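Showing subunit A:
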Amino acid sequence: MTALDTLATREDQISPGISACVGCNVELTLRTVLKVLGPNTILAIPPGCMGGVGVVGWDKMSGAKVPVFFPLLDNSASMLAGIRLGLKARGREANVVAFAGDGATVDAGFQALSGAAERGDKIIYICYDNEGYMNTGYQRSSSTSKGSWTSTTPVSKEGSGGKPQHRKDFPLIMAMHDLPYVATASPAYIPDLVKKVERAMEVKEGLAYIHIYNPCLTGWGIKSDDSIAISRLSVQSRFFPLWEAHGRRLQFTVRVPKPVPVADYVRRIGKFRHLDEARIAELQAITDERYSFLEAMDRMGGGANAPGA
Partner candidate 1 sequence: MKEIRLHGRGGMGTVKAAEVIVHAMVAQGGFGNSIPFFGFERQGAPVTSFIRLDAKPIRPKTQVYEPDCIIVLDRSLQTAVDVFVGVRENAFLIVNSAEPPESIEAPKRVTTIATVDANEISIRKIGKPIPNTAMLGAFVKCTGWVEIDAVVDKVAALWGDANASIVREAYDSTLILRR
Partner candidate 2 sequence: MSRVDVLNGNLAAAHAARLSRPEVIAAYPITPQTPVVEYLTQFHADGSLPCQMSEVESEHSAMSILTGASLTGVRCYTATSSQGLALMYEPYFRASTLRLPIVMNIVNREMISPQTVWGGPQDSMTLRDAGWLQIYVEDNQEILDTTIQAFKVAESAEVLLPINVCYDGFYLSHMTERVEIPSQEEVDAFLPPYRSRHIILDPETPMAVDPLTNGRLLMEYRRKHMAAQQAALVAIEKADAEYARRFGRSWGGVIDEYRTEDAEYLMVSLGSVCGALRECIDDARARGVRVGLLKIRSLRPFPRARVIEALAGKKGFGVIDRNVSFGTNTGILFQEIRAALYSAGSRYPAASFIGGLGGEDLTLEIVAGAIKSTIETVDAGKIDNEASWLVRPERKA
């Protein structure tokens, strides 16, 4: 079945009307992921955009067709680990899935996630990374790109400021737990995302992790029509490369032999408007460095012989 067939025929497991911003590609990502996962799923939506827009529901109503709950900001992975153990005790099988923002994943939720990964708890953990705490108006996270304006890394009238540090390379950190499956994904590459969710579902033992890079229209200053185009640029500039890893065998899933300059990506995003050429060059440099590192891993993982290499 092609990705399109899957998406055209499977039932949407999320309420048809949730209050995500107009054009939000996290909403797109969530609906896509849940169509692939199907109804036999228990879904954790920690505090963040998707919780805020009503996926867990309001008062005595639900926002999803599958069982769904709010974990705490910092315990999605451990609550899911408990759900898995409870199901095991009852002899039941279901997809046990987190759909969590970067704050709930790379910051406050990291200890619980790393613990579950090391223990090998059988859960699927999906992070939608929009580079910050967007549900509360865009405060910085450790996933926010260097130079980015956020409400807690303000920019002066002269254009100085923004976040001083590079974002942590979180999906690689997860891969270094020697997990059965780790992948990065983008809403601009839906068939790639669909395949990765399917692979995560195939994992028999241990934690599967997917890190999706979701440019935030409202927080970043992007027009709603541009949502997918800019997501695509994040990949085509090698700023956010798409790969998957089984254990330490890492391979690119989308190869970018002729990247567009990072500047072409950055210049279209409001939160980077104040960056001068020197600061954009810094972003280009870290992008190149990180991509070279992945290329080396890709070569070790046999990626050089892979189709399209």
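On the choice of candidates, all candidates are chains of the complex that A comes from, given by their letters.
The criterion applied here is as follows: contacts are C-beta pairs under 8 Å (C-beta built on N, C-alpha and C of every residue); 3 or more make two chains touch, one makes a residue touch a chain; residues count from 1.
The shown structure was predicted, so the numbers you read here are calculated from the model rather than taken from an experiment.
J.: Considering only this complex, which of 1 or 2 touches subunit A?
T.: So the chain touching subunit A in this assembly is 2.
J.: Residue numbers of subunit A touching candidate 2 in their complex, please.
T.: 39-42, 51, 54, 56-72, 74-75, 78-90, 92, 94, 111-112, 114-116, 118-119, 121
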